[in-house]
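Shown here: the complex without one of its protein chains, the others still in place.
After this line comes chain A, so read on.
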């Protein structure tokens, strides 16, 4: 957002002036991440995860393009070509683990990013489009992650592909036709692997395109902040560079340290051992589970075990799983409270944490075998998941009495720092206001 107090780009060199009058790319960068983009000064570390997600995407694209130089998308060769990467290609073991662990880290970062948005009300006006684009990115990520996992052509790859493509066969009338079309046959085979490779290469660039729109949509209203209070003047903001570039680079250092520890010391901790067995179309592993980042939705899918209301259990599960994600698209219109941040919403804050626990329980159930007590628990947890969005949030936003909001971001910052409210107001008043 171009606040009136945002610094303006002034090319200093002759080359800079020449470029600026023809294609003002440096100006775009200056206004996007430079001093030309003022940002609330009270952002905490939860606001690092957007940048981290962007970096995770770039890591996946770079390692992915490299892996595709050595990988063969053919059922006879795929599994062995991955082992060829692991054993023969220079540093191939590291690049393969970076890509595999990188997918897990991408999802960790994005989940924290999403829950940050949920807590601080970052989906509320005027940031609905920002939220919707983020949800589109999330859906694309899940599709990309799924197809990438299939490429290894291990047991989990094959049976994951079988189960996920079969979800579409639950659709009445056209389901079987869609299922056959996705597979290019009657079961996952070479045609399936081959097209998944092509699409796994394509989708990250689609994600990249939507990320550009996502960042653009962020820059129109500007960042939300932990108070949820709008920016009132220059005393509430600092320029993105160097203040947040420095903070983001610090977060990135921590992130890469953790990433390196997992890649080098625990590369298989987040994976399934069964995917080190080559795909066998005649035998399903006794305990098949998807990757951990799909577990909550997988738990919802299989929570439906009986037919009711003339709809078979299979279709109920599929509908529930997809609507669990689609529901998030409607969040800005389900939570009508004008107060953004849960810091000032005691009731909403309580139910936010109940919801977090519910999601963790769903994730736990999704990773366990489809047996009791996990099925029963996931049925209750799935019911609560939907109740949270469809019943609890709309009611809370009507009946809740929020705490008094700070008058401005500056007041909140200075009060938190141990000053009295009066001292904070005096300090804010001392800062010259911009001419109206």
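Note that in this section a contact is a pair of C-beta atoms (placed from the backbone, for glycine too) under 8 Å apart; a residue touches a chain by one contact, two chains touch by 3 or more; residues count from 1.
Just so it is clear, contacts and distances are computed from a predicted model.
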{"item": "Identity of the absent chain, which is to be given by its UniProt protein name, from \"Ubiquinol-cytochrome c reductase iron-sulfur subunit\", \"Thioredoxin\", \"nitrile hydratase\" or \"Multicomponent Na+:H+ antiporter subunit G\"", "value": "\"Ubiquinol-cytochrome c reductase iron-sulfur subunit\""}
{"item": "Options A:44, A:80 or A:187, residue touching the unrepresented chain", "value": "A:187"}
{"item": "Listed residues A:61, A:94, A:139 or A:163, member touching the removed chain", "value": "A:163"}
{"item": "Residue among A:252, A:270, A:334 or A:370 that touches the chain left out of view", "value": "A:370"}
{"item": "Among A:4, A:76, A:209 or A:281, residue touching the chain not depicted", "value": "A:281"}
{"item": "Contact set of chain A toward the excluded chain (per top definition)", "value": "159, 162-163, 165-167, 169, 180-182, 184-189, 191, 195, 281-288, 302, 304-305, 307, 312-314, 317, 369-371, 375"}
